[in-house]
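My questions will all concern the structure given below.
All protein chains but one are shown in place.
And now, subunit A:
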Amino acid sequence: MTNSWTDIKNTDLVWIMGGNAAEAHPCGFKWVTEAKAERGAKLMVVDPRFNRSAAVADHYAPIRPGSDIAFLSGVVNYLLTNDKIHHEYVRHYTNAAYIVRDDFEFNEGLFSGYDEEKRSYDRSTWEYVMGPDGFAVRDMTLKDPRCVFQLMKKHFEIYTPEMVERVSGTPKDKFLKVAEWAASTANGERAMTIMYALGWTQHSSGAQNIRTAAMIQLLCGNIGIPGGGVNALRGHSNVQGITDVGTLTAAIPGYLALPTDKEPTLEAHLAKRTFKPLQPNQTSYWQNYPKFYVSFLKSYFGAKATKENNFGYDWLPKVDVAYDALRMFDVMHQGKTTGMLCQGFNPLMSIAYSGKTVAALSKLKFLVSMDPIETDTVRFWENHGEFNDVDTASIQTEVFMLPVTSFAEEEGSFTNSSRCIQWKWPAADPYFESRKDIDILSDLFVRIRKLYETEGGTGKDPLMAIDWSYENPLEPQPDELLRELNGKALADVTDAEGNVIRRAGEQLAGFGEMRDDGSTDGSMWIYTGVYGPKGNFAQRRDNDDPSGLGVFGNWGFSWPANRRIQYNRASADPQGKPWSEAKKYMYWDGQRWTGPDVPDYVATIPPEQATGPFIMNAEGVSRLWVRGLMADGPFPAHYEPFESPVKNPIFPAIRGNPAARVFNNDMEIFGDSSEFSIVATTYRLTEHFHFWTKNVHTNAVLQPEAIVEMSEQLAKEKGIAMGQLVRIWSNRGEVKAKAVVTKRLVPLQVDGKTVHTIGLPLHFGFIGETKKASPINSLTPPVGDANSQTPEFKAFLVDIEPVSGPVA
């Protein structure tokens, strides 16, 4: 989230799309009901289904799964052609004025630099024109035909309301109401928040979905203000934390990069990421990247990381490609993986194309599951009839189950969607011999290191170099780990004038105290401050809200720097005054930046210096045009899902996202609309939490059985009655589920064709208290977003039929 859960109460308009907050985030949704009840805020929901969020909405518009960019681009076009934008914000706080290189082009759905064979772009033309002074060239009048603003107008003009209706199936009047309501906030007086979740990410153009939403918010001036923002609703209590800590395979904690094999030295790695400002007087905060990186290395390798050995850079693995979950299972499927340690992970249920997952797991020599519950994955070898029809005798994988404690049985921290780190204490004692994840992994580490020590082996140096100086190496304590993430001074830290600001041995109070000379450590810069010299701020529980704006500054700690709304300098105009009294937040009081939050800015930089509010960016402003930072284009473009009921109506020659990765041999597993004419989408139900609560009796009572939701029209066409068992199959597998025939789904007219969508809740499996079912991901395609490789779970093709004759 750019903002926070509690900030949603400040909004005037809630737009939920690509998510279903009421269904999947009922507790956070209270802030939407609060905004509605107390401020009279409106709620609009755009979704393929009239869902639980729509049930309490003021406006609902249906959409075909996988056509979000067309819809959102339609809103961008509406704002631009009707001149409903926040002019001053766009001019000063975005890169609308920047001039783009002459050789950049966009033709027939492809940007310049496309390599069809590699399915990727050479992005060198997606850059600004640089002036002789070394800064990017701008035209503040926004009139230059090559400025971002003019290019945008041209790029989006095709997304008319008629085109949105043709591509997305959304009736024009329902689309226009969304656009008009959004436009009503483009003035600094009113705010709109956009709430999304996996309904946007789980597409082959997922990252661009979110980016298009961000563009709308920037055009409306809704970033950095209370009640605004682009707000990602995270689906687990600590999935924000797990992302922060860097379980992404190409990242280290705090969104720093793991070296690639093209960066043989620390210097080479840092040079590529230490961005110099593109305008005078800009902060360009990534100039500090080396400080964060070296502090990370010092945490990792301790005293063994020295200036002479580049702080142990050589010991870090150098990645060739990203080993995301899809690739992990593709490699396993090729028989190249010996063993797998599955920690809190049920891939048979959660990874696309379960048939491939079972085949891949069957090729492992061993599988270790660390989980509080018995997962479907650890039973992948067991025949459960039609629900998991495997030949057990032919599977040689040895499976180990290590019972671990559940979240409620252990101390530690959660980081929620608001980026707020909150400490938790155990609520119950662990069962039997279950152990904490930390203890199992530490035990494993200590034993493996010992084996290498005594017996030697390839690549042993990094393992020996890791600093493991916990009080009890077998049981590192959560307190120690959070201190380590925060970091401390290893020698006295001084400021520019030479004054000591932090004594050796003291915890760091903020990442501004980090140094690149090895005098500080801290393995995750963004968390620095959570455990500073004053102790563990994650444990703070002060629910005082002095401004009344939902800024609970002494409750937990929100990264970065305990900031509750990011980019909050943008809540004031270039002169430092609030855009309006209604949206007053951070402002210049003549001496410094002040307000209820921690300024996202150097607090003493006066407005006259014209330092931009987006301090992380080298431009100092936000990016409507993302240069070469995304794999699939500097602007979004509508691409159909890989399995689509229609050809791309805008760019007919293009199938799927041209820059999305497709594995060898996987192209043929995509189904075609001639054979599979129904669009399917998967999602969660509020009664269940992923694949966990099917093991809990009460949850099983509330939603006992796999269901498929479909329109009355489709049910009639297929001869399916309410509650009847239905077979659903794609080009990859099949499942069965009970028919929920509903008015909440309607057929849409897409490019002259009637398109039906069915909905498939994902919770059900063959282990647990609920009725047995096949994994829903038996159906889904193993293709991911071009940037994040998040699988396309939200739009694919199937066919359906009743299992037996219609019931009375």
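The rule is simple: a residue touches a chain if its C-beta (ideal position, glycine included) is under 8 Å from a C-beta of that chain, and two chains touch if they have at least 3 such contacts; residues count from 1.
Operating definition for what follows: contacts and distances are computed from a predicted model.
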{"item": "Name of the absent chain as recorded in UniProt (options \"Formate dehydrogenase subunit beta\", \"Sugar ABC transporter permease\", \"Disulfide bond formation protein DsbD\" or \"Acetolactate synthase small subunit\")", "value": "\"Formate dehydrogenase subunit beta\""}
{"item": "Residue in contact with the excluded chain [from A:Pro280, A:Gly505 or A:Gly723]", "value": "A:Gly723"}
{"item": "Touch with the omitted chain, as defined above, among A:Leu278, A:Ile438, A:Ile707 or A:Val783", "value": "A:Ile707"}
{"item": "Residue numbers in subunit A that touch the chain omitted from display", "value": "22-23, 26-27, 29-30, 33-34, 36-37, 40, 50, 52-56, 58, 60, 686-687, 697-707, 721-724, 738-744, 769-771"}
